[in-house]
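Of the protein chains in this complex, one is absent; all others appear in place.
Letters A and B mark the chains in the order given here, with residues in each chain numbered from 1 onward.
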Amino acid sequence: MSLVPCFGLPSLEMKILLAILSLCLSGSTALAQTQLRFVSWRSEAAAVWDQLIAGFESGHPGAKVVREVGPHSSTEFHDLVTQKLRNRDPEMDVFFMDVIWPGEFAAAGWALPLDEYFSVPQQKEFLTAPIEANRYQGRIYGVPLFVDAGMLYFRKDLLAKYRLPPPRTWPALVDQAKLILARERDPYLTGYSAQFKQYEGLVCNMMEFVISNGAALWDEQQLKSTLASGQATQAVRFVRDQIIRTISHRGVLAYQEPESLALFTQGKALFHRNWPYAWEVANDPQRSKVAGHVGVMPLPSFPGHKSVAALGGWQLGISRFSRQPRLAWQFVEYMASHDAQKQIALATGRGPARAALYRDAEVLAKHPHFSARYETFILAEPRPRTPVYLPLSNIMQRYFSSAIAIPDSNIDQLAGVATRDMDRVLDLLRERPRP
Amino acid sequence: MKKIIFVAGVSVIGGFSLLPFLWFVTTSWKTATEISAIPPVLWPSFHWEHYHAALVQHGLLHYIANSAIVAGATTVVSIVIASLAAYALARFKLGWGRYYLLLLLALSMFPQIAIAGPVWRLLSALGWLNTYHGVVAAYISLSLPFATWVLTIFFKELPYDIEEAALIDGCSRWQALRFVVFPVAAPGVFTAAILVFIHAWNEFFFALIILTYPAVQTLPVGIALFPGEYTMPWGEIAAASTIATLPLVALTLFFQRRIVQGLSAGAVKG
Partner (left out) sequence: MKSSSDPVWRFLAPSFLFVVLFSLYPIIESFRLSFYRMILTLPWLGQKFVGWENYQDLFSDPVALQSLLTSMAFVAVTTPMEVLLGLGMALVLNESFRGRGWLRAIVLVPWAIPTVVASQMWRFIFNDRYGLFNFVLFGDATDRYWAPLAEPGLALLSIMVADIWKTSSFAALIILAGLQGIPRELYEAASIDGAGAWQKFRHITLPLVKPALLLALLFRTIDALKVFDLVFVMTQGGPADATNVLQFYGYKKSFAEGMIGYGSTIAVAVFLLSLILSLIYIRLLGARLLAQERPT
């Protein structure tokens, strides 16, 4: 009947207990050297970074830099870094901050104020806008490393063909695009390619329209949203009607940087708004069909106002919970030093935050467009610094996306809703203790 | 007629599953300008640079190895623990068995993102961050509800005869489970195992915040490291996913006989 053999086996509970014990004991052990934990994303010039870090270690015997790596995507990196900070994890000393985080990190007590290390004369060696982005309530919380700003790319060859000067105002850009599209008769060509998906990049793109029409996103003194003002809604209406409906196409509502640039490098876009990195890509024959035909200039504005470029970039911050702030500062100072920044700039072509490098002969020899870029960087406008930037940004993203994606949106009504929501968030700041 | 429907069914299923992926595979062989060509080009120019970049520059094999270790360990431990629990729930007379199952189900309903924080804190307190066993422990807790449910339901559906005979012969419950139930429930067990494995293979958010040392990062996190701030290297990601899917396909092909094994219950009933 039953032919199942019966074997004896040791008690199950003992096995489980032993397993758990061995797992607990294999936890981390004490360390001999001083470990400096550096949380970053992986750079395109990883070799240069490795070299620099090795240089730091040899200059500081006993110090070992332990790297932790996260994705480059701002949102994902934010999740990773804040997870450690919100739990007061001492196992993180230096980390990268996106340009919109210093206010948040300062107010939350996550970033160490750096005024005792980073003196005002030292700050003056950097570009002004990024330094401003790192200030909160009079103190400084980060050292800028890289700078980005929105720029307008255009097809030099097509503008030359129709003898048109690069447009200085948005209405002029629209007129030029209409003319060229009508004459070129290329069904694949679009007048304007940019980032209009519902994400942070949308705020960058839209603020370049709104602020260059003389409006503001919100009033930092009164703590009230100003998106319902006539000039702000006019700018948004312009984007919906003149740009997306007329010279561009619905697809841009789903674009982030890669898709919008792809259109331009395939030769299917006339005007393109993007960050400085696009210059290298667009002029590389391996990656672009329009290499050599690309022009770049500061963004247009509305008549009577000045041009505005959204400021992007990354800075180094020190965690408030770090056990070795002094060593951490030495590392930050080293990575942000003139030599280190120069090496990185030569290797990657990313705009450094140090002003002097834009006049450096070696750098300009390798990247001649840096001098033009400099002009844009000094005009760049940081997004307003506030601890509640991300909640406000989410509300603005929702508003802008609804306004431009829904075909006959009632912009004034949507702006009213956004204003109400933003004011509710801004009210939370009223109880803020004065510094 | 039935044959035609059948062949049509096979083609549709195969095509549906494979076509989008095949498109991605051809993308891995295209040059940068071919990838975003407007309109799209179907036939790639067999350009191996993306594979080289994925393997050498990004160290793809290392991430695959980590994922294999983590997913493998998760599967083995989850299935063992879940089988024990499922057997008890299916065969022992417990008044509260049904409530335990419902509790497990309820626990799996809570969004992972919401519990990521406390789990991270727990692992941090234990010193298990950036370790294999830390992330495996987290994954086991995520897959236990599902594995337990699947195995409980399959064990319940098995006929009791042989087990009964074995128990009468003097085998313990454990021996009955190991030598009688397991072989006969193989299809259910291997199905649960494959699903747990793939779930652990795919998991991203916990891995993102728990594994920050390059040495232990798993595949989904590794691939998330491919893009630059504004650049999306479609070619390299396509190459990486092609390489990464091969082990899973091989695994399935290898184990599919076990999954197929006709239930000997048929023979037993007769």
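One rule holds in what follows: a residue touches a chain if its C-beta (ideal position, glycine included) is under 8 Å from a C-beta of that chain, and two chains touch if they have at least 3 such contacts.
Predicted model, so just to flag it, every value in this text is computed and none were measured.
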Chain not shown: contacting residue from B:Ala73, B:Val180 or B:Ile194: B:Ile194
Of A:Ser40, A:Ser401 or A:Thr419, the residue in touch with the unshown chain: A:Ser401
Touching residues (missing chain, whole complex) on chain A: 12-13, 16, 75, 78-79, 82, 86, 104, 107-109, 187-188, 197-199, 249-254, 259, 262-263, 266, 268, 387-388, 390-391, 394, 397-398, 401-402, 405-406, 428-429, 431-433
Absent chain, residues of chain B that touch it: 2, 6, 9-10, 13-14, 16-18, 20-21, 23-24, 27, 35-40, 42, 80-82, 84-85, 87-89, 91-95, 97-98, 100-115, 117-119, 122, 137-138, 140-141, 144-146, 148-150, 153-154, 156-157, 160, 163-164, 167, 172-174, 187-188, 191, 194-195, 198, 201-202, 204-205, 219-220, 223-224, 232, 234, 237-238, 240-241, 244-245, 248-249, 252-253, 256-257, 259-260, 262-263, 265-266, 269-270
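As a working rule, only the chains that are shown with their structure count from here on.
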Distance between chain centroids, defined by C-alpha means - chain A, chain B (Å): 35
Chain B-facing residues of chain A, complex: 1-2, 4-7, 9, 12, 23-24, 26-28, 39, 41-42, 44, 66-74, 76, 79-80, 83, 86-87, 89, 91, 188, 256-258, 261-263, 265-266, 268, 274-275, 277-278, 281, 286-289
Of chain B, residues touching chain A in the complex: 31-33, 36-38, 116-117, 120-121, 124, 126-129, 131, 133, 162, 165-166, 168-172, 174-176, 179-180, 208-209, 212-214, 217, 221, 224-225, 227-232
